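The structure appears below as structure tokens.
For this view, one protein chain was removed and the others were kept in their places.
Every chain is named by a letter (A, B and C) in the order it is written, and numbering of its residues begins at 1.
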Amino acid sequence: MIKAGIVGGTGYTGVELLRILSAHPEVTLTAITSRSEAGLRVDALFPSLRGRVDLCFVTPDEAALEKCDVVFFATPNGIAMRQAAALVAAGVKVIDLAADFRIQDIAEWEKWYKMTHAAPELVAEAVYGLPEINREQIRHARVLANPGCYPTAVQLGFLPLIKAGIIELDHLIADAKSGVSGAGKKAETGNLYSEVTDSFKAYGVAGHRHLPEIRQGLVRMAKGMDVGLTFVPHLTPMVRGIHATLYARLKRDVDLQTLFETRYRDEYFVDVLPAGSHPETRSVRASNLCRIAVHRPQDGDTVVILSVIDNLVKGAAGQAVQNMNIMFGKAENLGLTMAPVSP
Amino acid sequence: MIKAGIVGGTGYTGVELLRILSAHPEVTLTAITSRSEAGLRVDALFPSLRGRVDLCFVTPDEAALEKCDVVFFATPNGIAMRQAAALVAAGVKVIDLAADFRIQDIAEWEKWYKMTHAAPELVAEAVYGLPEINREQIRHARVLANPGCYPTAVQLGFLPLIKAGIIELDHLIADAKSGVSGAGKKAETGNLYSEVTDSFKAYGVAGHRHLPEIRQGLVRMAKGMDVGLTFVPHLTPMVRGIHATLYARLKRDVDLQTLFETRYRDEYFVDVLPAGSHPETRSVRASNLCRIAVHRPQDGDTVVILSVIDNLVKGAAGQAVQNMNIMFGKAENLGLTMAPVSP
Amino acid sequence: MIKAGIVGGTGYTGVELLRILSAHPEVTLTAITSRSEAGLRVDALFPSLRGRVDLCFVTPDEAALEKCDVVFFATPNGIAMRQAAALVAAGVKVIDLAADFRIQDIAEWEKWYKMTHAAPELVAEAVYGLPEINREQIRHARVLANPGCYPTAVQLGFLPLIKAGIIELDHLIADAKSGVSGAGKKAETGNLYSEVTDSFKAYGVAGHRHLPEIRQGLVRMAKGMDVGLTFVPHLTPMVRGIHATLYARLKRDVDLQTLFETRYRDEYFVDVLPAGSHPETRSVRASNLCRIAVHRPQDGDTVVILSVIDNLVKGAAGQAVQNMNIMFGKAENLGLTMAPVSP
Partner (left out) sequence: MIKAGIVGGTGYTGVELLRILSAHPEVTLTAITSRSEAGLRVDALFPSLRGRVDLCFVTPDEAALEKCDVVFFATPNGIAMRQAAALVAAGVKVIDLAADFRIQDIAEWEKWYKMTHAAPELVAEAVYGLPEINREQIRHARVLANPGCYPTAVQLGFLPLIKAGIIELDHLIADAKSGVSGAGKKAETGNLYSEVTDSFKAYGVAGHRHLPEIRQGLVRMAKGMDVGLTFVPHLTPMVRGIHATLYARLKRDVDLQTLFETRYRDEYFVDVLPAGSHPETRSVRASNLCRIAVHRPQDGDTVVILSVIDNLVKGAAGQAVQNMNIMFGKAENLGLTMAPVSP
């Protein structure tokens, strides 16, 4: 059994990690920390977990995290970078669901996250945990940077096109729509029910933190070539789900459907839909799947990719457990085979 | 392995049965019938099941249902009553998720369902499948009447009070609220998104078909005494979930919290919340649980019970599988331990 | 023209007041105060009002409210009671949309609102602003207590029954459901989109502040006789709307439909639906209407009343303007004839 600890865990990423880990056949949850909620039963905060998680939140001191095999950070940005080094030194694997280890260029990270990085040396060794791209490196990672939700949906959508070298890289467009749970459980006016229901809006058009993360990933796929990307995130009135609509210009003719089916044939969590399909976010709700459809409207030179995930699962907690499985030599889908909940 | 067939199965009860049965460790899905969709892959109708259900819908003739161990009817009312006898004769257990076998009084059934009953003799032997009340009879049932969604939530809420003989039975009130999936997947104007979202209404105040079913259950609990019940169902803009708010007058003082906790102590699927709680329907979403809270406002003589279930699971497909487990001697929660999905 | 000022006004009651008053043909908006937002343009906080409200929020000092003809308090409880006396002394009419002047029994008020009342003498003279009951007194009011949202829907529903003396008063039940805007625009975790959407729950079963307000109103209708009331509010995932389902026992036979139609025949804002109807909250959305339907299930002795309003309009800002019209001798529906928005 893998002894797992969670730091943070009072937000939506946390409760989703608990939902998944509490049913994982090879994991024992040993501790979950929260300074603000220390002493409170986990299932008092999350009644959906009554009967499943028999733990209380504890302070970091009480948690004895260094005795865990793996520690998940379901914390705000800037926490894991301060605590990871000690855990790694104690032989504990660290999986950060926040952004601390996602961007290799420290200056770029500091610009977007507006703080000084506390552990640049760990960034250098950290592995970016998108298993469909990085599986081999993940096996041996000590510090794993779990990807952001938008970056997961966007990168999986662009990957086959860029790898095949068939699109122009200078003007890619990612028009992405997210459910509200992506904004977390913070008590902010902008996330109130009456503010976001029955309405739709873009946000962060001038620049969203996931832009440099996506661009870094696309540049790697393009073996270092420049990539021009316009990324526009939108808030849509639903709880879970990301729908990325991706646009690129084709440089030459190719059977796009076959390209995608071939690339993802062996990927358990990526499902390429039949030609002409339109994936719905609910078709992956509460599951670790990414479903993708490929379109070429009017047989023109613009390719349109539709890519959907559940932002809390494949975009956060599920992918973190997928990474854990790889890091500990388990079957990659262990504990992650739950069917989507629809309707 | 239990060989299971499904008749109908193109609606929400059907897809939920498929979600649960496809992950059940002791079930093999052998056939699913639909006259209208025969030939279509199940996962073409329900993309959420891609990779999980590798069946096509077949006509009843092709289905060879008589070779199954159990057949679930996820059909409109009036279908199972015509097909069950032949299956029972062939040694197949029948679980009807519709209302054909729920009401013992044939005349009463015919009044509410506005058709002539085709199999009164099967009604007489049919067992009403609320395991928390009827477990022993369910073990030996050949024809099982799976309870309605409202009746499940309401009966589990009133049960301890009536069994203890502490409430007046002449003026019970059940004010119940249901998500829209309870109305099924029929293409009717009244169930359109733009008709029911961001709005709330009562319906069927003059008389709803679940009224006689609930009353029959309450009378049984009261060992045949008369029960007066006002039942008002409401439609609330959410997909899944029933919230029943129950009102009764206390005849004498009693520790209500202890009464409920004691009654349900050994029930895996019934969770009595701590005193003062307000269960949310999302706390049972996509699970087979019923959560109940007990209140006595201002220490008066009115008791208020709050009872929530997921209408598609404990109120339909999940309870059907719970009944199947009992009928086949399996652990009652086999394949039904999935955690609620929240948020 | 009536010179109107608003104190508070950064919440949902405030923006709704602004929507209505900015289109009112006999009102000039002169000032809107907010300590926290002073200096900000109103339409920067509420983009829906761009082009309609050309004001900035100002501090109370800058507002010169004593020069207004009427001041609306769209503030939290406990503010108006401290500022009303000076305004009244200056000849300004005060309309409080909060609860400061609603309950005549000061001790009762202080128990429920957990503060000491700052102006008991104003409570004594304040008029409870439910025009369908209190129209004559409202004409001459200097301090008007605008009713709560639940109390409006519940009192209008019970009124004809109690006035006619045909129901037992000892065990009335009001099972009420509210949209989320009723909780206001406070940044609280419990009101986040991901917390309340696609879910339903009761709250405050042990005791809600609107209980004493409703009970006071019902006792007045009953000319001082005791009234026993169980009031259970619920939160339903929609923005606007209250649906009250009311239960009472009939003491004698009467034509309920005629009773209600007669009582409300001359009320512009109360619409008694045809027998057998089920009002939807959306049928009054964004309007000042209350729609009511009367039921007597199975011709028994339990009467069921369904009463719907928009909590922000008839339950708050619209009723406040209706009261203002009466207080200033205008047509009662002036500026309030907007049609409901549906779908």
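Convention: contacts are C-beta pairs under 8 Å (C-beta built on N, C-alpha and C of every residue); 3 or more make two chains touch, one makes a residue touch a chain.
Bear in mind the structure is a predicted one, so any value in this text is a computation, not a measurement.
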Contacts of the hidden chain among displayed chains: A, B, C
Of C:28, C:48 or C:116, the residue in touch with the unshown chain: C:48
Contact with the hidden chain (one of C:213, C:280, C:301 or C:332): C:280
Per the touch definition above, residue among A:103, A:239, A:256 or A:316 touching the missing chain: A:239
Absent-chain contact - pick from A:91, A:120, A:207 or A:274: A:207
For chain B, residues in touch with the removed chain: 12, 179-181, 185, 187-189, 191-198, 237-239
Chain not shown, touching residues in chain A: 171, 173, 175, 177, 179, 194-195, 197-203, 205-207, 228, 230-232, 234, 236-241, 243, 245, 247, 249, 276, 278-282, 285, 295, 297-298, 300, 302, 304, 306, 308, 343
Residues belonging to chain C that touch the chain removed from view: 12, 15, 19, 22-23, 46-52, 181, 197-198, 239-240, 271, 273, 277, 279-280, 282-287, 291, 337-343
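Definition applied: only the chains that are shown with their structure count from here on.
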Highest C-beta pair count, chain pair: B-C
Whole-Å gap separating chain A and chain B, where each centre is the average of the chain's CA atoms: 37
Centroid distance [mean C-alpha coordinates] between chain C and chain B, Å: 39
Interface hub residues of chain B, defined as touching at least two other chains: 197-198, 239-240, 279-280, 282, 285, 343
